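Once you've had a glance at the structure underneath, I'll fire off some questions.
Apart from one protein chain that is not included, each protein chain of the complex appears where it belongs.
== subunit A ==
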Amino acid sequence: MLEVKALSVRYGRHLALENAALQVKSGEIVVVLGANGAGKSTLIKAVSGLVPHAPGGRISLEDQALHALPSHKIVDAGLALVPEGRHLFSTLTVAENLSLGAFLPRTRAAAAESLEIVFSIFPKLKQRLTQIAGTMSGGEQQMVAIGRALMTRPKILLLDEPSLGLSPLLTSELFRALPGIAQRGIGVLIVEQNTHQSLAISQRGYLIEKGCIVGEDSAQELLKSPAVQKAYLGG
């Protein structure tokens, strides 16, 4: 279980995230909903160690404290990030991008097995192994980015706006694959603006506004809630 407590992030004098707390259990899909600039990406970057957080914040994964570790140690502990905009190595092949996820000693030995897991979730990638990642469509690149994160054998997978730049059709195709990941016991934390589709596959959701987490409920309740309807679902 991923547990975040009292997490704050400052960019200079600007408080981008204030006192955030959340939990993701293994096998659970949790979504963080919020408008542009609400602090969603900051939250996920702080959790994965890519931006420093203010002292006092606590991040733990199954009783292991992560908040003082550098980003690659956090990956090694079982927390993998699929960054916004994917950040693939566009001149490398799909196979090479995936193998990068298995670069750490812990995951190297199990690389072949991990690859089978990736193929079971994204069968499309099996035929594309030798393709240069930069020449793929956005949706396929997102699959490679998620595959690369899965190669690190995470306990928790963090997805930063996976639907960004994808057509509604590709987005739903991508989101349909996520429950398959959760079924393997991996906790999935998504930050999204695409409220409908992400709530449809999630068990729980958090609402974030101006850097503060302002609400938490089951996905069904959030879909029905008038506040969410008004703020995020346009009506």
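In this section, a residue touches a chain if its C-beta (ideal position, glycine included) is under 8 Å from a C-beta of that chain, and two chains touch if they have at least 3 such contacts; residues count from 1.
Basically, contacts and distances are computed from a predicted model.
Student: Per UniProt, what's the omitted chain called: "Tetratricopeptide repeat protein", "Branched-chain amino acid ABC transporter permease", "ABC-type oligopeptide transport system, ATPase component" or "Phenylacetate-coenzyme A ligase"?
Tutor: "Branched-chain amino acid ABC transporter permease"
Student: Which one touches the absent chain: A:S71, A:S172 or A:Q220?
Tutor: With A:S71, A:S172 or A:Q220 as choices, the missing chain is touched by A:S71.
Student: Looking at the whole complex, which of A:L92, A:A111, A:L170 or A:L223 touches the chain that is not displayed?
Tutor: Touches the omitted chain: A:L92.
Student: Tell me which residue among A:A6, A:A21 or A:L50 touches the hidden chain in the full complex.
Tutor: Considering all chains, including the one not shown, the answer is A:L50.
Student: Kindly note down the residues of subunit A that lie in touch with the hidden chain.
Tutor: For subunit A, the residues touching the absent chain are 48, 50, 71-72, 75-76, 81, 83, 87, 89-92, 96, 99-101, 103-104, 148, 152.
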